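Questions regarding the structure given below will be posed in turn.
In this view, the complex is presented without one of its protein chains, the others remaining in place.
This part shows chain A:
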Amino acid sequence: MQKGYFGQFGGMFVPELLMPPLLEIEEAMNTIVPSEAFQAEFKALLEDYVGRPSALYRCPNLSKRLGFNLWLKREDLNHTGAHKINNALGQGLLCRHMGKQVLLAETGAGMHGVATATAAAMLGLECVVYMGAEDVSRQSHNVKRMGLLGARIVPIESGTRTLKDAINAALRMWIAEQRTTHYCFGTAAGPHPFPTLVREFQSVIGREAKEQMLRKAGKLPDYVVACVGGGSNAIGAFHEFVPHGEVQLIGVEAAGTGEPGCHHSAPLNLGTPGVLHGAMSMLLQTKDGQIEPSHSIAPGLDYPGVGPEHAGLQASGRARYATVNDSQAYNAFRTLCREEGIIPALESSHAVAWALENVRSIPKKSDVLVCLSGRGDKDMGIIEEFEKNLKG
């Protein structure tokens, strides 16, 4: 199989001008990342700066009510509030090792932007964040955080003014600034080597979770569940378990409002194969190959594509991908707040919702491990708005 493919998905569909910097990152991924020095530095940062290992928490109240053990991998406890920091620090370190001075990032919900701005500040790098103008206004809290951390935020007015357009703009800037700039791609999508590089940095989630499950439950989980936007927290949670065929891997996509014909963010369930942002994967597109707008109540899931490794895992049958709609995610959000005292990100609430919604088909006493990818502080405005509409 060709380099950077997962079955028929993946590849490097980019302008020739981006091939040299991508090949340079691939080379760095294969030589610098596995080196002892890099791994030691990365590990120390994850421990002392991010606060890893993150807790594995068995929800006592919900487990009792549901009849199966609901385990949460607490990425929400990480510094900056989500799994995104694992990848941003990994790539920030790599940027420094490659001798570049600028970290460029795109962001939708703002979590990857905050994580990259944080890594840049700590590692002494400059940071530029591209963000759709629509997202700048939806996620003003994170925009302020990035500003405090010293990042320059560039609002993107083109297209749908969301994440997909921020990625287009970031790729364009990277073409011009490749000599000084590392593009810190925020999820396990995009051209090779990003899906593999991001998975490498995020697989700490599954590695820790496996060790913690064996210690606390004495066995592997029966299900590993994670929300899928681009797919980085999910692939990070899945990777360690892929060889264990008895562990069911469940990715959860956002079904939007769930009404027929509504915008959603479920390319694995409702999309078709195509090429966007440098990779062949599943896509929301018209029959003519134009990219369709996406929607989710969770800004971090609002993306018309998905990482190619997930498309590959779906095609091979190793992982299953389900959908959860906005109100199911909201209900899960409320449930976790009220019954466990944890305010989850709306993205992560999709994964929790899958477990709550499938209580009938999940065998009693199963161990269900859900990746709680982030915390919900950033989502207060969306929640307020959603509740206003519920009442109105």
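The rule is simple: a residue touches a chain if its C-beta (ideal position, glycine included) is under 8 Å from a C-beta of that chain, and two chains touch if they have at least 3 such contacts; residues count from 1.
In this text, contacts and distances are computed from a predicted model.
Peer 1: Given that one chain of this complex has been left out, which of "Nitrogenase component 1", "Cysteine desulfurase", "Tryptophan synthase alpha chain" or "ThiF family adenylyltransferase" is its protein name according to UniProt?
Peer 2: Choosing among "Nitrogenase component 1", "Cysteine desulfurase", "Tryptophan synthase alpha chain" or "ThiF family adenylyltransferase", the correct UniProt name is "Tryptophan synthase alpha chain".
Peer 1: Specify the residue from the set A:G90, A:G256, A:G274 or A:G312 that touches the hidden chain.
Peer 2: Among A:G90, A:G256, A:G274 or A:G312, only A:G274 touches the chain that is not shown.
Peer 1: So which of A:A37, A:A176 or A:L390 would be touching the chain we can't see?
Peer 2: Of the candidates A:A37, A:A176 or A:L390, A:A176 is in touch with the missing chain.
Peer 1: Can you list where chain A touches the absent chain?
Peer 2: For chain A, the residues touching the absent chain are 2-3, 11-17, 19-20, 158-159, 164-165, 168, 171-172, 175-176, 178-179, 274-278, 283, 285, 287-291.
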